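Only one protein chain is missing; all other protein chains are in place.
Chain lettering (A and B) follows the sequence in which the chains are written, and residue indices restart at 1 in each chain.
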Amino acid sequence: MGADTIDKVLMTGNEAMAEAGIRAGCRAYFGYPITPQNELLEYMSAHMPQAGGAFIQAESEIAAINMCYGASAAGVRTMTSSSSPGISLKMEGISYIAGADLPCVIVNVVRGGPGLGNIAPAQGDYFQATKGGGHGDYRMIVLGPSTIPEATEHVMLAFELADKYRGPVMILADGMLGQMMEPVVLPKPVDPATLPAKPWALTGAKGREPNIVTSFYLDPEELNMMDVKRESRYRQIEEQEVRYEEHETADATVVIAAYGSVARIARTVVKMARGEGIKLGLLRPISLWPFPYAPLRAIADRVDAILTVEMNAGQMVEDVRLAVAERAQTPFYGVLGGLVPTPKDILREVKRYAG
Amino acid sequence: MPVSTENMVKVFERPNSLNESQFSYCPGCHHGVVTRIVAQTIDELEIRERTVLVAPVGCSVSMYQWFRCDGTQASHGRACAVATGLKRVNPNLIVFTYQGDGDLAAIGTAESIHAANRGENITVIFINNQIYGMTGGQMAPTTLLGQWATSCPDGREGSLAGYPLRFAEMVAQLEAPVYVTRQSVYDQKRIMATTRAIMKAFRYQVEGKGYALVEVLTNCPTNWKMGPVEANRRLADEVVKTFPLGDLVDRGQSG
Partner (left out) sequence: MDNTFIFAGFGGQGVILAGKLLAQAGTEYGLHVTWLPSYGPEMRGGTANCTIVLSDEPIGSPVVDTPTGLIAMNLPSLDRFEKAVAGSGTIVVNSSLVARQVEREDVRALALPLNDIAASLGNPRAANMVALGALVKATGAVPLETVQRAVTTMLGHKASSELIEVNKRALAAGYEAV
C-alpha cells in the first residue's frame, strides 16, 4: 500500500537489534545463550561472519564480555548481549571496559528477577544499569528504547556514543521488546573503514610508541588523575546526551513517567484517559543515564502528580523523586514477577490522582 | 689492573623488545627469566611491531610497562578471552598471554580451557609456581600436597583442598591445541629447553598453526620462604615429581 512498505521488515526486537549492530559497523560479537535474548545471538551467528566480522558463542557471559574487551582494544566496534542474570556476570568486565576507556555496546533484554527469576519481561535491572552495577567509580550511558524501530536507532546511536566518549553503552530493553515483532526500516549500513581512526588501539607498535590499554594504576595520584579525567567526560555527557520525549504534557494535570515497553503502553493510556476527559500526559526518559532531571522538574511545577510506572518494585521512581522533590505528588505503580501492566491497569491507577 | 673492554664482544644484552624499566619481580624469582625469554623470542622472530601482550592479575600484572610492544591487562583469569577477542578481529597480530597458576588454572579455568579447545591461534605462557605470589602466599590450584601456604597452614590436604591441578595434561586431552609442553628454568639446561619451547609456541602462531601452551615450573623464594638455591633444588627434586617435564602434544611439526 504505502511507498515505505518496501523497506519495512517485520522483525523481532532481538533480530532488529542484531541487524542494527552489524549495520552500525560492529564487527565483533560475543555472547552466551540466555532467554529472552537468544534470537540476538542466533542472528549474529548467521550474519556476523557474512559481514566479515568475528562471532563466538563464548563459554560464559564472563568470557564474552572479556572477548569484547579484547576486540574493542583492537579498535573494532564490538557488541555483546544477554539478559539479567547474564548481565550480572558481565558486570566485572563492564567495569574493566569503563576503566580502560574502551567503547562497547551491551544489550540487556531484561527478564524477571532476582536470581533465576523467570523469562518474562521486567525492568528490575534499572538500578544495576544506571547506578553502577560493576565496581568502582564509573558511569555508563543507558538507553531505554520503547519500540523496535527505536531500538534499532538506539543501537546505531550507542556505537556512536561509545566511540565518542570511549566507554560502555547499554541498551536497556526487556523481554517484551526482545520477543515481539514490529516492522522496521533498517538503517543504512556504516562501512567500518569510514569510521574515525582510533589511535589508541592495539594494532602493533609499528612506527610509534607502544599503546597500552589498562585500568590498572597502582599509584593513587595517577589513578586519581585518570578518574578525574573520566569524571569530566561524564559531566560532558550529562550536559549533552540527555534524551527524553514529552507526549501531551502541555495541559496535563497528571503525567506518567515511564520508560521502555511500559512507556508505549502508557501512550495508549494517555489516549484512553483523554477520551474520558482526563488531562494525562507522558514523560518518557530515553536516556536513563544521563537521566532527564531538568525536564521532569519543569513539568512538576505545573502538574498535580507524576505517576511513575515500572515493571519493578520502584527503581526509576527514585530518580523521578530526586528531580521533582516536593513540587508535585510522586506516586508509584509497579508490577513485579515478569508481569506486564495492561492499559486498563495503568488507567485505573491514573484515576486515583486525576481530578 | 683495570680490564680493558676494547677487544671484548658484547654477547649478551637487553632484548630490543624490552624498554629500560626494571622488572618488579622479587630477587631470585624465575619470572624474570621467563619474561626475558619471551622478549628474546619476540626479537628473534622479528614480531615486536605486531605483538600484543595480555597481562594477567598477579606478579606480572604490569608486564606491559616493560615491553616495547602494545599491551593490555585483563581482569583476573580472563586473559585468554581478551586474547581471543584481539586475535579474532585482527589475525595479523601476534597475541600472547602470560598468566600465573591462580589466574590461569583457578579463577580463569573456563576461559583458559575453552580458548585452548577452540584452538585460538594464540600463545599462552603459564607460570606455575605453586603459590599465590602477589597476594602473599596463599594456596594455588597447583600447590603440592603437604605444601605450606598462608591459607593452608597445616599443608595442603587433598581431601579438603583438592589436588595439584595438572593443567598441561588437561589441555593435552583436547583436539585443537597444536603444542602443549611443561618446562622449567631451575638450571641452564632447563632454561635452554624453555627457550626452545617458547620459540616453538610463538613460531607456530606466526605460521598460523594454532594454540600453544607453555607451562613453566618456577619458584617463588619469597612465599616459599626459601633462598633461590634451595628453591631451585625443590623444583628439581620435588615439584617435577608432581608435574613431569616434557612435551605432551606437538602437532605442529608436519604441514
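Following the convention adopted for this analysis, a contact is a pair of C-beta atoms (placed from the backbone, for glycine too) under 8 Å apart; a residue touches a chain by one contact, two chains touch by 3 or more.
If you're wondering where the values come from, they're calculated on a predicted model, not measured in any experiment.
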Which displayed chains the hidden chain touches across the whole complex: A
Given A:33, A:187, A:314 or A:343, the one touching the chain that is not displayed: A:343
Hidden-chain contact residue, picked from the options A:15, A:182 or A:310: A:182
Option from A:53, A:86, A:121 or A:210 whose C-beta touches the chain left out: A:121
Chain A, residues in touch with the chain not shown (by the definition above): 1-2, 4-5, 8-10, 120-121, 175-176, 179-183, 264-271, 338-344
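Rule of thumb we're sticking to: only the chains that are shown with their structure count from here on.
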Separation of chain A from chain B, taking each centre as the mean of its C-alpha atoms, in whole Å: 40
Chain B residues within the chain A interface of the complex: 48-52, 54-55, 61-62, 64-65, 67-75, 78, 81-90, 92-93, 110-111, 113-114, 118
Chain A - residues contacting chain B, complex: 27-28, 30, 53-54, 56, 58-60, 62-64, 66-76, 78, 92-93, 96, 100, 202-207, 210-216, 218
